[in-house]
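Only one protein chain is missing from this complex, and each of the others stays in its spot.
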Amino acid sequence: MASDSMFLLAGVSLLSAMQMGYLARRVGLSRIAHKVMPPSVTGPPEFERTFRAHQNCVECYPVFLVTLWTCGVFFSEVAAAGGGLMYIIARQIYFNGYVKSNKKRLPGFYLTITVFVILSLLGLTGILCGILHKYFNIHL
Amino acid sequence: MASDSMFLLAGVSLLSAMQMGYLARRVGLSRIAHKVMPPSVTGPPEFERTFRAHQNCVECYPVFLVTLWTCGVFFSEVAAAGGGLMYIIARQIYFNGYVKSNKKRLPGFYLTITVFVILSLLGLTGILCGILHKYFNIHL
Partner (left out) sequence: MASDSMFLLAGVSLLSAMQMGYLARRVGLSRIAHKVMPPSVTGPPEFERTFRAHQNCVECYPVFLVTLWTCGVFFSEVAAAGGGLMYIIARQIYFNGYVKSNKKRLPGFYLTITVFVILSLLGLTGILCGILHKYFNIHL
């Protein structure tokens, strides 16, 4: 467990935050293109898919941050940063696919789930080892 | 204020992240059961309640993480972890209740608010004591 500054995790987090801003902007541009004025969230199918794609990313984002940082702090910073970059790519594939059609959201969706499972399992491993070590004096 | 590794907070955070994944899955299963295909978010009342129950958890989740960690870092890790487990249970009661009927969402909702108030007040106490100590040299 690294105790010094987590530059890679912070960098990936900031990059993912910028991606969230970019995806929100894409929804705004889709509003203009399809003449869907706020606060309405219904309109042509392409707008609704773009809107839902962004909403899904909003739903996933705090879960991503928790799994990124638990994996990075309690297992390996480099592994977590790699997983984080894969997550950002997965979300971009998901978003771009979903904008085109319902079915094209699936590859990016499955890649997102895969990253979540990997980050969670590595983080869980690190936390359980830490708890065994700290509270039960068991070293694995 | 503990400066060493926050295994309990990290463990509760990861558990709550997994719960968020589980609740998202429940919405997906409700989509299949009620034949509501994405990106649509309207359908039979039970689907709409399931969808809103999940959305409410999405709205609460970053607020939970902030109150969990401020309470855990600046007041007491064990108290925060206990509050965090209560939050996870409260959200499950809320979600399961809301799926059944509008009214049955209320017990879990009030329990969630109670946990938020407790975690916030403890975290606020810890932060104010820390600020008085660090910037004004006042020890309480």
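General remarks:
Which chain is which? They are A and B, in the order written, and residues in each are numbered from 1.
By our rule, a contact is a pair of C-beta atoms (placed from the backbone, for glycine too) under 8 Å apart; a residue touches a chain by one contact, two chains touch by 3 or more.
This structure is a prediction, so every number in the text was calculated from the model and none was measured.
From the set B:V36, B:V73, B:I93 or B:I118, the residue in touch with the chain omitted from the display is B:V73, counting the whole complex.
What chain A contributes to its contact with the hidden chain is residues 4-5, 7-8, 10-11, 13-14, 16-18, 20-21, 24, 37-41, 54, 58, 61-62, 65. What chain B contributes to its contact with the hidden chain is residues 1, 45, 48-49, 51-53, 58-59, 62-63, 66-67, 70, 73-74, 98, 102, 105, 116, 120, 123-124, 127, 130-131, 134-135.
To be clear about the criterion, only the chains that are shown with their structure count from here on.
Rounded to a whole number, the gap between the C-alpha centres of chain A and chain B is 19 angstrom.
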